[in-house]
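Note that one protein chain of the assembly has been removed; the remaining protein chains are unaltered in position.
Order as written gives the chain letters A, B and C; numbering starts at 1 within each chain.
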Amino acid sequence: MGDMGHPGARDGVIQVEDLSIIYGRHRALDSVTASFPAGAVGLLGPNGAGKSSLLKTLLGFLTPTSGHASVLGMEVAARPLDVRQKVGYMPEIDCHIPGMNAVSLTAYLGELCGMPSVEAIQRAHEALYYVGLGDERYRNVETYSTGMKQRIKLAQALVHGPGILFLDEPTNGLDPKGRMEMLALIRDLARRKGVNVVLSSHLLRDVEETCTSVVMLSHGKVVGQGTIEALKGASGELFEVRLKGSQRQQEQFAAALAAVGCSATPAQDGMLEVALTDGHGSELIFAEAQRADAQVRHLVRKQPTLEDVFARAVGEK
Amino acid sequence: MTDTAAPIIRAEGLSRWYKQVIGINDVSLTIAPGITGLLGPNGAGKSTFMKLITGQIRPSRGRCLVLGQPVWNNPPLMRRVGFCPEQDAFYSGMTGLAWVRGLLTLNGWSRAAAQEKALAALAAVSLLEAKDKKIGAYSKGMRQRVKLAQAIAHEPELLILDEPLGGMDPMGRRSTIKMIKDWAAQGRSIIVSSHILHEIESMTSSILLVNHGRIVAEGNVHEIRELIEEHPHRIFIQCDDPRQLAGRLVGWPVVAGMRLDEDGVEVQTTKPDAFFTKLPDVILADKVRVTRLLSPDDNLQAVFDYLVK
Amino acid sequence: MSPLAAVFRLSLAVLMKSKRTLVIGLLCFLPVLGSFAGTSLILSGVATHELTGFSLTSFIIVNAYVYVLLVVVTLFYGTALISDEVDEKTITYLFMRPVSKTTIYLGKYLAYLVAASSLLLPSAAICFLIAMTADASGEAAHHLPILLEDLTVLALGIVAYGALYALLGAWSKRPVFVGLGFTLVWETLVTFIPGYLSKLTIKHYLLALLPHAVGQRGILGLFESPTSPAAAVVVLLLTTAGLLALGSWMFTNKEYVLEQ
Partner (left out) sequence: MPIYDQSYRPYRGTLSSHSMRWLTIARAGLQHYLSRRMFLIFLFTAFIPAIARGVIIWLSHQTNATRDLTSIDGAWFRNFLDWQGQFLLLVCIWPGAILIARDLKTNAIQLYLSKPLTRTDYVAGKFAILAGIAFLLMPAPALLLFLMEVGLSTDTAFISSYFWIPFAILGYSLVVITGAGLLSLAASSFTRSGRYAGLLFFAIVFFSQVGGQLMRFITGDHGWIVLSLPALMDQVGALFFGGPTEFGLHPLPSLLMYGLVVGLSLLVLRRRVRAVEIVT
């Protein structure tokens, strides 16, 4: 099947048809058929769902047992090197080239993509500025924290100007501030810089904040794909709230909500997850907080999370 | 025993640099007993200070006293200090119990006494059921807890914990914070390092702020909170009709500035406390349906930028 | 429990649990295989007529053990004592115990002695016993003292090389390279230069103690200026003590933490 002539190739950045990878009894991928549109696409699923296997097949690391895949119109099996020249890959595991600093590492990997050495150094600096690495770029990479290594991994994936980015768990090991900055970078790349992104993550909040559509995997099978909006449908009344107030005041607030049939349960980083039953608007949160003389410092309405969408999709299959 | 009021850590003109890179630059301070939070962005000199007070490195200049004694190559002092390092380093082939018991025998206890203390420590960090499992097969949270176990097993007077909550899920975080508070209640002094403000806030009120190798601020977390409060604060509110809400808010004296964009309004204020207390009145009075309310720079970095300026 | 014993037991447990002990154990098994093959060839008459069980063992002891295995095993365990723990950053836990660094260093050295000798000495003895089946039954008892001498030489080798490689592990980031550089280049180079220079190697004293004919030592033996066995043992023990003292001093004063 000619790769350019294939009808689906034009709209889909990545086409995967009936792809299977089987190691002995373990079916890492089970006849996966999916089309990744342009822009930022989330590759969702718990650990071990086959996300990494799919990414590695698209990179030509794994030869599929059956079926085939094409990236940017190029058949992976036929032209793995051309595909990898157009792809920027950010591996999941902690990795770096030993004995180098951020600049020489990024430039070196740029050269390995075929860039002339002078341009590689210049592009390396540009990429490192973009990911927010300041003058610590001249320090040996072994002394870097996980957060800084994640930034270099993104920089080396960008240095040769790829048409598409494969990001495997990009916010791994980042503190809250680092995570927000990484997601902002990914949004900027996909929305304003015209770089297609495949973001593989088991953190559904990351995908929700960066991607427009998703492909959902579970046990090697596709359990759902499409735009997040379409998959989510109607939006319920769920809020992520942080109060400024003592422990007692927070308990009073939670009790008051419970009395009215709503609920406030503690979540990560000192947040509260507030679920309002229908008929109650966010004013109720402000009212109850005021009555418990606590301050609402942070309130974000959450549409039904991708967790619910994913749970529903897995439930159906 | 030194009298309890004496400082647990004293640094006098303490400096440490690695070739040209400054780790810690001429720091003089005393840390009183109780829980002290050591706070600072990554690479701010926090880990250098931790390595100095645990005797892993020598000062380039000045002195560093722990419980009144110099700490470099001072084994007897280690009987009174427990350390939980940040790195994820273990003998992965060994079981949790064997490892903690082995380390305890180094304190001089017999195998039986060490076994008993090790079990007590593992129970304290609720790892009893995994005691015979190899550490290599532990989850990140369990590895963090077994590190804590070896730090408290010999019942030290002073506990030094480097990023104890790193990589833990909310449940694990909450139980570790509770544990740390219980240990302090038993009269132990604890130094906890972290780069996340509200984690430290939940454990203690006395904080040491470190940035670029210098002590930026020392004292009570509420004072630090006030510092955050005083510096210009940005609050973003998203609702159905942002212009109408903006109209109501502009009249408030506490509001210093405002910026409107398509789906919400961003308010600048120097008295966020007063603003947040008054805000619900407007929302309830005008039945404003608020979908997002957040202040982008209410965090540690904001404090540093403000203090360092 | 005394701190020294505690460090010893902990370090031994770590050494014995590591997967690599399996591979090194396999390497120690190879000479036993060689001895078995040689013996069966002698018994089946295929081997050259003047080859006896005893000459087979002395060949194996000199060439397989003293020249290769002794270096591989001592270098592997000697450097693993300090370098592995520093690389894996587990040394911090030991430093935070009320135990002097010298005690840690010596405790680990003792653990190394047990680990290395528990692999080398039994396998050497087995080689001897297998090969002895090729000779007349009386021969084995007659040659037993020779075996004991060989085992002492190997034990002294473990003790001396261990002290040297532990020092290298405490001092340099690349102990294997420096260690093999010493063994390959210095210990062979120096024997080509006649006179006293060869007294500056551990191998010279080990060879002086070896109860086997000079011939089997190959070219190294030609330039040797003789040292009496008693002197050799004294020198080896003194060198070991000196190296251990230097190693523990280095270990106590060096900072083993990755700088920022």
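Going forward, a contact is a pair of C-beta atoms (placed from the backbone, for glycine too) under 8 Å apart; a residue touches a chain by one contact, two chains touch by 3 or more.
Bear in mind that the values here come from a model prediction, so they are computed numbers and not experimental data.
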Looking at the whole complex, which visible chains does the left-out chain touch? A, C
Identify the residue among A:P91, A:G173, A:G245 or A:G281 that touches the chain left out of the display. A:P91
Missing-chain contact, candidates C:L30, C:L148, C:L200 or C:A245, resolves to C:L30
Missing-chain contact, candidates C:A125, C:I146 or C:V176, resolves to C:V176
Based on the whole complex, identify which of A:I121, A:L158 or A:A313 touches the chain you can't see. A:L158
Missing-chain contacts mapped onto chain A: 23-24, 26, 56, 59, 61-62, 81-82, 84-85, 87, 89, 91, 93-100, 108-109, 111-116, 119, 123, 126-127, 129-130, 156, 158-161, 188-189, 193-195
Those residues of chain C that touch the unshown chain are 20, 23, 27, 30-31, 34, 37-38, 41-42, 46-48, 51, 56, 59-60, 63-64, 67-68, 71-72, 75-76, 79, 83, 174-177, 180-181, 184-185, 188-189
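Just so it is clear, only the chains that are shown with their structure count from here on.
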Chain centre separation (chain B, chain C; CA means) in Å: 49
Mind checking the centre-to-centre distance between chain A and chain B? Centres are C-alpha means, answer in whole Å. 28
Compute the distance, rounded to whole Å, between the mean C-alpha positions of chain A and chain C. 54
Which chain C residues reach two or more other chains? 259-260
Scan chain B for residues touching two or more other chains and write them down. 21, 43
Could you please specify the touching residues of chain A with respect to chain B in the complex? 136, 139, 145, 147-148, 173, 175-177, 244, 266-270, 281-283, 286-287, 289-290, 295-301
For the chain B and chain C complex, residues of the former touching the latter: 18-19, 21, 23, 43, 47-48, 51, 54-58, 73, 75-79, 81-83, 85, 87, 89-91, 93-94, 98, 102-103, 105-111, 114, 150
Which of the residues in chain B come into contact with chain A in the complex? 21, 42-43, 167, 169-170, 174, 195-196, 198, 202, 273, 276-277, 279-281, 283-284, 287-295, 298-299, 301
